[in-house]
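With one protein chain removed, the remaining protein chains of the complex are shown where they sit.
To keep things simple, chains are lettered A and B as they appear, and every chain counts its residues starting from 1.
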Amino acid sequence: MFRFIQASAAILTMGVGIAAADVQIQAGGATFPNPIYQEWIKDFGQVHNDIKIAYASKGSGAGIGGLLDKTFDFAGSDAPMNDEEVKKAQAAGGDVVEIPSVAGAVVLAYNLPGVSGDLKLSGPVVADIFLGKITKWNDPAITALNPDLTLPATDITTVHRSDGSGTNFVFSSFLSTQSDDFQTKVGFGKTVKWPNGQGGSGNAGVTQTVQKTEGAIGYIELNYALAQHVSFALLQNNSGKFIKASPESVSAAGEGAVKDMDEDKTLAVRLWSRDGDAVYPISSFTYLICYKDLSYLKDQAKAQAIVDFFWYATHDGQAKAPELTYAPLSSGVQQRVEQAIETITFNGQPLHPPK
Amino acid sequence: MTAAVEFDSEAITHNRRSYGEPAMRCAATASAIVILLMLAALLVVLFAAAVPSMRRFGMEFLTTSAWRPNSLPVLKMDARGKPIRDRRTGMKVVDHYDPPRFGALAPVTGTAQTALIALIFAVPLSLGSALFLVRIAPLWLIMPVSFLIEFLAAIPSIAYGLWGMFVLGPWMGGPARWDRVAGLVPMPAGIESRLSGFFMRISGLHWLAEQQIGGKTVPIPTTGRDILVAGIVLGIMIIPIITAISRDVLRSVPPAQIEGTIALGATWWQSCREMLKYSRSALFGAIILGFARASGETMAVLMVMGSAATIAASPFTAGTTMASTLAGEFPEAATNDLHRGALMELALILLIMSLAFNIIARYLVVGKSARTSAAH
Partner (left out) sequence: MANIKIAQAKATSQIMYGVCTACAVLIVATLVLITGYLLIIGLHSLNWRFFVNLPQSDSPGMRNSIDGTIILVALASLAGIPIGMLAGVYLSEYEAKSVLAAPVRFVSDVLAGVPSIVVGILGYELIVVPAGSYSGWAGAAALAFIMVPIVARTTEEMLRLVPASYREASIALGATKAGTILRVVIPSATGSLVTGAMLAIARVAGETAPLLFTAVGSPYLVHNPSQPFPSLTLRIYELSNEPSPEAQSQAWTGILVLIALIFLVNLSVRYFTRQRK
């Protein structure tokens, strides 16, 4: 009996454990980039055997909250920190560095059986749909954009996210730029009050509801739509072209944002409603956030590991992005990211000094 | 209130030498105090977090159903009513921000509705099954059925949420739609809906299919993601608790009680009723535990019910409960003091409501002096 216990204990403890000398980093935040963050952590861990990073996908707000409470060493967030959060961070540990890691898109999934061919929509029309001003699929505003499709007279059921989320933030921000009415009636935020429609919990909930309700339209993340083979609409961008969301059209939006990064002196700029022919209009960055001065960690190896991971994620790791259907950072953005990483210090010394 | 121990055993035994006696008393009392401390810790943390919301909204929190966590910009308008644009950036100028507004009315009514439906669904089924296990089932059937029911208890709440979202919801919003009166007989959809409408009007049940939005009566789209489905899922979740405890409670009714009623000529059902009446205090405890679970469940309701801060009489509308609003919005609200405060205030209201419900219900159902077997 005792031998059995010994043997099973030995078997149970086989495998990648955490040795006492390992550097442990606890991070958390946005759920959207979780798949690629886990890939990066795995690959990074294979090169650096003694660095054990753990990322907990709990939501952007929980990520920033953890950073403020210093229970997370770095955070992931789909929405940049707002003024209130920046102030709190400055009180807690000083300035923060927000760098984009990858970009993604929000797409409009719809359920119209019997309509073959891709649906085309524009920003103002989508805003009116979600405001409840357009209630039927064969409304003139929609048919005008889709002259080659016959749309039925079904009622439109809008589906929104019932839980707070960065996707909400991006979508509502986009709609706020497309419609004054939307901006003043619904506004933008991680959680907003939608005037009508059904709520679903998470991408899965929204997708479920859309797929089971005829005539439904809902917003989900691009990589979710692609992985689950959900049909989604083409969206008209600022140049008037109808673009299908893809890693390329999202990266194009990133390049268009570089000039704002220089002007506003921050990398946390909006990626939606960007100008450009090949740009998909509802794109967004997702950010990695940490304090600029990592001296509070009291462990230089840990601080160095964080910076090395950020560097890995935004350079070597970018190669993994397209296969997981994320949009990699364009070169202009990557340059600004490098400059930002070089400002992270420990005891006054930058951890990744410029070459 | 008669105590479990009718006589004062301590007066009789206090002369008997024992070190175990004070130790046991100490340990038991300490554990009871631990429970009070748990509540104290909970109240402290909740109050501390809820202060920003309480200060801002006051009592209005309890009576309004608005729930808007973001601020709305109010644009500066010119004389013609068109928004003014900043000359340099081209962006519309914001006059001021309409601050976020929170109100507990929608989550509170949602919690009440779902918990009520869960109890209505679960209590008869559970008590019936408990009676089955104790009075009907042949010996060889008792073990397997008991285990099967306890198996239901082993299913995690996430699984119930996913099952409700993928199976029950679509079924109740599709093939099992309640308002398909003529659904069994194939006929064109137009006639079917007109027949349903006709039946509902004459039976006075039309309020089930309509709701008020902004003063207008609007038909409710039945999607299967509504309060009824959430209530049924919750009911299934609490069945194991109530059944398992009721089974043990009913099994402990002294055979003499049952035999006595039968000797007096009672039918099977009448003797069952006596059993239920005899143990009503303990059964009530079981039901309260089930109710507690139903009103506090977060994950399953979040996944099954389309959350909407609306209030309607019909259980076929989407709604939200206090626990699911908390669970859904808290991760994102972690840094916003007002939003977080409103959510914590919801938790406080839930606690107070539970307490009030418990006290009132216990008094009504069990009465002042009802106690179980120990008193006999």
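By definition in this document, contacts are C-beta pairs under 8 Å (C-beta built on N, C-alpha and C of every residue); 3 or more make two chains touch, one makes a residue touch a chain.
In this text, all values refer to a predicted model and were calculated from it rather than measured experimentally.
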**OP:** With touch as defined up top, name the shown chains that contact the chain not shown.
**Re:** A, B
Subject >> Options B:67, B:102, B:316 or B:330, residue touching the unrepresented chain >> reply: B:330
Original post:
Out of B:72, B:118, B:249 or B:318, which is the one that touches the chain we can't see?
Top reply: B:249
Subject >> Contacting the left-out chain in the complete assembly, out of A:35, A:132, A:152 or A:195 >> reply: A:35
Original post:
Going by the touch rule given at the top, which residues of subunit B touch the chain that is not shown?
Top reply: 1, 3-10, 12-13, 16, 18, 20-21, 23-25, 27-36, 38-39, 41-42, 45-46, 49, 124-129, 131-133, 135-137, 145, 147-160, 162-163, 167, 236, 239-241, 243-245, 248-249, 252, 254, 267-270, 272, 279, 281-282, 285-286, 288-289, 291-293, 295-299, 322-323, 326-327, 330-331, 347, 350-351, 354-355, 358-359, 371-376
Original post:
So which bits of subunit A touch the chain we can't see?
Top reply: 12-13, 15-18, 24, 26, 28, 31, 34-35, 38, 41-42, 45, 52, 54, 56-58, 62, 69-71, 202-204, 221, 223-224, 226-228
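The definition used in the following text is that only the chains that are shown with their structure count from here on.
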**OP:** Averaged over CA atoms, how far is the centre of subunit A from the centre of subunit B? Could you give it in whole Å?
**Re:** 34
Original post:
For the complex, which residues does subunit A have touching subunit B?
Top reply: 58-62, 64-66, 68, 84-85, 88, 155, 157, 162-166, 172, 180, 183-193, 196, 198-202, 204-205, 208-209, 212-213
Original post:
Which positions of subunit B touch subunit A when the two form their complex?
Top reply: 66-75, 83, 92, 165-166, 169-170, 173-174, 213, 221, 223-225, 302-303, 305-309, 318, 320, 328-336, 339
